[in-house]
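One structure follows; several queries about it will come next.
All protein chains but one are shown in place.
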Amino acid sequence: MEGQNLAQAYRLFECIQCGRCTGGCPMSLKTRFNIRRLIYEALVDEDMDLQSKEVLWDCSTCATCTLRCPKGLDPTDMVIGMRSILVDGGRIPPTIRDALKSLAIRGNPLTMAREERADWAEGLGVKEISEGAEVLYFVGCSPSYDPRVQKVAKAMVQAFKKAEVEFGILGNEEVCCGSEARRMGETGLFEMLREMNLETLERYPVELVVTTSPHCYNAFQNEYQGLNLKVQHYTQFVAGLINEGRLPLSKEVRRIVTYQDPCFLGKQNKIFEEPRKILRSIPGLELRELDRSRERSLCCEGGGGRMWAEGTNPEERLAHTRVQEAMDLGAEVLATACPFCLLTLEDAAKTVAGEGGIQVMDIMELVVEAL
Amino acid sequence: MQASLDIADAGFLVYLVEREPSIGGHMAQLDKTFPTLDCSSCILTPKMVDVARHPNIQLISYAEVVGADGGIGHFKVGVKQKPRYVDVDRCTGCGLCVEACRLKGRISSEFDVGVSKRGAVYIPFPQAVPLKATIDPERCVFITRGVCGKVPACEEACSAEAIDFQQKEEMIGLEVGAIIVATGFDLFDARLKPEFGYGLYPNVITGLQFERLSSASGPTRGKITLNGQEPKKVVFIQCVGSRDKSVGVEYCSRVCCMFTAKQAHLVKEKIPDAEVTVLYIDVRAFGKGFEEFYDRVRGEGVMYRRGNASEICKRGERLIVMAEDTLLGESVQLEADLVVLATGITPRGDAQDLATLLRLSTSPDGFFQEAHPKLRPVETEREGVYLAGCCQGPKDIPDGVAQAKAAASSVIIALRNGMEVS
Partner (left out) sequence: MGLRIGVYVCHCGVNIAATVDVEAVTRFALGLPSVAIARDYTYMCSDPGQALIKEDIKKFGLTKVVVASCSPMMHEPTFRGTIQEAGLNPYCLEMANIREQCSWVHEEEEEATRKAIQLVAAAVDKAFLLEPLEERRVAVTSAALVIGGGIAGMQAALDIANAGFQVYLVEKEPRLGGHLAQLDKTFPTLEPVAPLLAEEIREVEGHPNIDLLTSAEVIGLEGYIGNFKVNVTDQATIRELKVGTILVATGYDLFDARLKPEYGYGIYEKVITGLEFERLVSLSGSRKFWVNGKEPQDVLFIQCVGSRDKSVGQEYCSRICCMYTAKQALLVKEMLPQARVTVLYMDVRAYGKGFEEFYDQVRGEGVLYRRGNPSEIYKNGKRLIVRVEDTLLGEPVQLEADLVVLATGITPRRDSPKIANLLKLPRSPDGFFMEAHPKLRPVDTVTEGIYLAGCCQGPKDIPDTVTQAKAAAASAMIPLCQGQVKVEAVTSIIDEELCSGCGICAEMCVYDALSLHERKGVMTINEVLCKGCGACAAACPSKAIKLSHFTPAQILAQVDALV
């Protein structure tokens, strides 16, 4: 019966089994996860057993399948729906359970304390938004807590100050945008987090919200019904600052850089130009394009809860492939604009290239080098 | 009909020779038409009436062409008018005789493809043109045995005194400048694929029979029922007797993918809780609005499974369709209480005879051969003889109409040039 309900909910009958979803799915490069076949089984297999489908946790919700589908289906959403069924049935990997629990209790998936959310900003002179500001910088979970990604948040602050942006943060009032909760199948939790954020945002008369993470950006832009604020990913905002001449990049950064399009920024939201614009504005920097870029970019496997679940083939990592491709290009830096990409790619760089090999950086870190 | 209308509109006299008692052909038998779901008879009836009323068209129904001598501009055509045993000038089409016939309800109706029964005297369908009764000489007891009660029941019933058992075959000679052949198609005989049990299981039917079942003016008044019951699991099988060298039919029949999609839609519309599955090899939704229609039908919940059925057998009351689902790579057994075979389009059984008669050639698939497959699709090797519709190859209605008009264009050219000479 489950299959039939899914078929109704996700219009699976309209699928023509062309295979374009599976052909583009990054996971199909390394695991047995076959999204096209999953759809078909939901349609024809009366006693499909979802509970045993561990492969469901492989999906990184990169949405390539949805973008490629010629019949307007949304297989990504179906995976999320299937995961909800697993979550309801309690069949979830323990690491995912922990992340979800932490989200519910602490407002972040990293089992960190709510009160420590703004600790990274101590001593930087960052305003709380309650003190009034035009721009709200929505930091996000990893940039708030993860020591590696905190550097990105700090870089952001440095640049904003340089450009004299009047901005503030939510501080400890900020909670996770919920994007990952939704993609791990916890729709209820996502809605709760959304309500909390919406309520907080309503209280402050800001003009613009800028996010570090494309995941937060995507959630606000596409999944926060009722949010009447302008939202930008930082690459859009910073590219604007550079354009207006507010952020002069004067120092040379003599490095060969290539850029990884994060799925949630590029494929899903068609933001391809701004990150490149920023990189090209940095004097001395040479930008080399990866063959698989823009619409054809290769997923780093960081989305859809994959930061907390290894998937069925942890040995092989697409991030390794990606780092290798960057090295083949002769790049010294693999730049990106997403906390998850940063973490997965840096991890891979350590394995593939070792210390001192190719460096993985956020665009923002390169920007402050040029200040 | 379309070809006749165009030529007649251009001011030339047209003789339309139809073998059956009424014009209309297969389209008259259809329920709705893909992809717009227009009611077939609603759009066809006006055309039929136009043909009947056109001052430049002389309709010769229940007749056959038996010879054509001469050439472009001066054909001499022999037409055999079969006896209807009904005086068409008197007959009003009231149908009293039909009701009265002793054999009423005993003979399977050609028009309804056996889904209903008629008598020995019959009017094929209510909108028939001309609306005249015809007596089937092979079945009528009076004709075959010489007696039918004291007085034939039909004769007694007819207040117009139209029944005339004295009628004889007549030969009509026509002189024409050009000829269009538009004799259409036959359907593949599903019995030639015994593995599907057609003819054995009453709930295995053909697509054309389905049309009659689902037609509002058909014998069930549009209710899809078998022995009074609505089927809950319906399986459609495509390419029956097409794309199948095992029965000597290599070509694709071009219309069955779409009429299957249409019929699957009709089942879903009339029996919303029915499970409808279509078994296919490729879905050939190539025409204007076709892919959109195919999308719509799937959206309504029709399940398309790739794999051609191999066999049908029975388990209890239910049919079991055995097939490989090639997308699963597994063989499956589907339960069904109605199986509809999308039987293909074949050349008319007598196409060869007609070809000989008119000195036309046929292509390897058995349909009439056009002069050039790319640039001269309606001309034949014989100057002055043109092709229209499914007799040249399978076609849907719009393509058939276009070809008919194209043939008409060639004829108009021929006739106008003849005019100028004279």
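Read from first to last, the chains carry the letters A and B; within each, the first residue is number 1.
Following the convention adopted for this analysis, a contact is a pair of C-beta atoms (placed from the backbone, for glycine too) under 8 Å apart; a residue touches a chain by one contact, two chains touch by 3 or more.
Since we're looking at a predicted model, the values are computed, not measured.
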Inset, instruction - List the shown chains that the missing chain touches in the full complex. - result: A, B
Legend entry - Hidden-chain contact residue, picked from the options B:57, B:162 or B:378: B:378
Legend entry - Absent-chain contact - pick from B:25, B:130 or B:207: B:130
Legend entry - Residues in subunit A touching the chain absent from view: 16-25, 28-29, 34, 36-37, 64, 67-72, 291-292, 294-296
Inset, instruction - Spell out, residue by residue, where the missing chain touches subunit B. - result: 2, 6, 9-11, 33, 35-36, 38-39, 41-43, 45-47, 49-50, 52-53, 92-93, 126-131, 216-217, 221-222, 242-243, 250-252, 254, 257, 282-292, 295, 326-329, 363-365, 367, 373-378, 392-394, 397-399, 401-410, 412-413, 416-417, 420
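One rule holds in what follows: only the chains that are shown with their structure count from here on.
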Legend entry - Inter-centroid spacing, subunit B versus subunit A (mean Cα positions, whole Å): 60
Inset, instruction - State the interface residues of subunit A toward subunit B in the complex, per the touch definition above. - result: 7-8, 11, 13-17, 37, 40-41, 43-44, 71
Inset, instruction - Could you pull out which subunit B residues touch subunit A in their complex? - result: 283, 295, 298-306, 325, 327-328, 332
